[in-house]
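Heads up, the thing below is written out as structure tokens.
Missing here is one protein chain; the remaining ones are kept as they sit in the complex.
Here is subunit A:
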Amino acid sequence: MSEITREQVQHLAGLARIALTDDEVTSLTTELGAIVDAIAKVSEAVGPDVPATSHPVPLANVTRADVEGGTLTHEQAFAGAPSHDGERFRVSAILGEEQ
């Protein structure tokens, strides 16, 4: 059995930047434990001699000519932004008071 704890789920949620509710932490702790148990069997399938595959069709050094391509205008780029000043995306304070 995997030992997924509430604290672990809370830590992962912090890393993933999701402000989970207490109820969500409770249900995810149970679900994640069951899922991890089910998928942990991958480690028994392979030995150290099997290479890893990251992409089904390996391609190397995919580059394009070093010329300017099509880009978005400011207007297009900001069209879906929650907040902007016409030149920059606007966000809340980067640092909290204690920092």
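In this section, a residue touches a chain if its C-beta (ideal position, glycine included) is under 8 Å from a C-beta of that chain, and two chains touch if they have at least 3 such contacts; residues count from 1.
The rule we apply is simple: contacts and distances are computed from a predicted model.
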Checklist line | Undepicted complex member, UniProt protein name, chosen from "Aminomethyltransferase", "Putative tricarboxylic transport membrane protein", "Glutamyl-tRNA(Gln) amidotransferase subunit A" or "Glutamate synthase (NADPH) GltB3 subunit" | finding: "Glutamyl-tRNA(Gln) amidotransferase subunit A"
Note to self: What does the interface between subunit A and the hidden chain look like in terms of residue numbers?
What the structure shows: 4, 8-9, 12-21, 24, 28, 31-32, 34-36, 38-43, 45-46, 50-57, 59, 62, 64, 72, 76-77, 79-83, 89, 91-96
